[in-house]
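Every protein chain except one is present and positioned as in the full complex.
Take a look at chain A:
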Amino acid sequence: MADLTIAHAETPREERPTHRLSAGALCALPVIGLLAIGFAAPLVAILGYSVATPRSFDVFRSFTLENFAALFDPTNTVWLSFLWSCGFALFTVALLAVIAYPIAYGLNRVFGRASAFISVLFVFPLFVSENVRLYGWVLFYIKNGVLDGTLKWLGLAGGPEVLYTPGITLFGMVYTYLPFMLFPMTLGLALVPRDLVDAARDLGAGRLFIWREIELPLAMPGILIGMLLTFVLAIGATAEAKILGGQSIIVISHDIEIAFTYSQNWPAGSALAVLVTFFIGALTLFALSKLDLDRMLGRR
């Protein structure tokens, strides 16, 4: 009897029409607003410019595919910059994977209580602007700079002349993006339960076998996310090539920047930006579709 009364009392409430937003939608409003003006609007503008008359500012008033055609013109050497960017991004990711794995392993298994402090050390440089840090490296490597000067003061031959080379560009990229590889990887490795490693060892497996069969596959979601993140960041990097590399190589985002600034050809720059965005977007979506997080984490 009591149950029935309660059920009746509840009915009118359920039937009341709901024309107000749900709590979820309300909470999402600020971020939707931010994304609309901060993310979607510039993209729309770039898309608009990419089909505008070349060397004009007739955005949304003209339509032409000339800008894209020009990119694929055989005389255009922009593909070279694109190759540099892709190649350097790949190299950066590969180097970072090798460098970050032992650190991530250490943070999880070896450093113990020092882990938190060591993590902070890796985050700390992020508090300083990237450009400032890169100029710091310039001061370090420049002739009569920190390295060269110190070596000479010690009566040695002086530092190697590495500044303004493609090599130092790669170094700069690896340095800049280390945290973006390290932390997803650390998280990935943290997902490997200690018990599983103990169990594998107990079942006769050696270190290498455990690494290949247990640790690596289980940490793979974190590793792949780190790789994807650093690749996407590295392919769009410009500061390293400009500041450290001294434009010894021109990367794709530098080309885009030149189109917008020096050449004052916004439509050309936009077309290039759109192309690169689509390329990276497609690549990311492809990688994410191959990367079955649920399966890798054993939830399915």
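General observations
We take it that a residue touches a chain if its C-beta (ideal position, glycine included) is under 8 Å from a C-beta of that chain, and two chains touch if they have at least 3 such contacts; residues count from 1.
Here, contacts and distances are computed from a predicted model.
The complex includes a chain that is not drawn, and of the options "Nitrile hydratase subunit beta", "Spermidine/putrescine transport system ATP-binding protein", "Cytochrome c oxidase subunit 1" or "Iron transporter" the UniProt name matching it is "Spermidine/putrescine transport system ATP-binding protein". Only one residue in the set A:65, A:80, A:199 or A:288 touches the chain that does not appear here, and it is A:199. With the whole complex as reference, residues 193, 195-196, 198-206, 209, 213-214, 217-218, 295-300 of chain A touch the missing chain.
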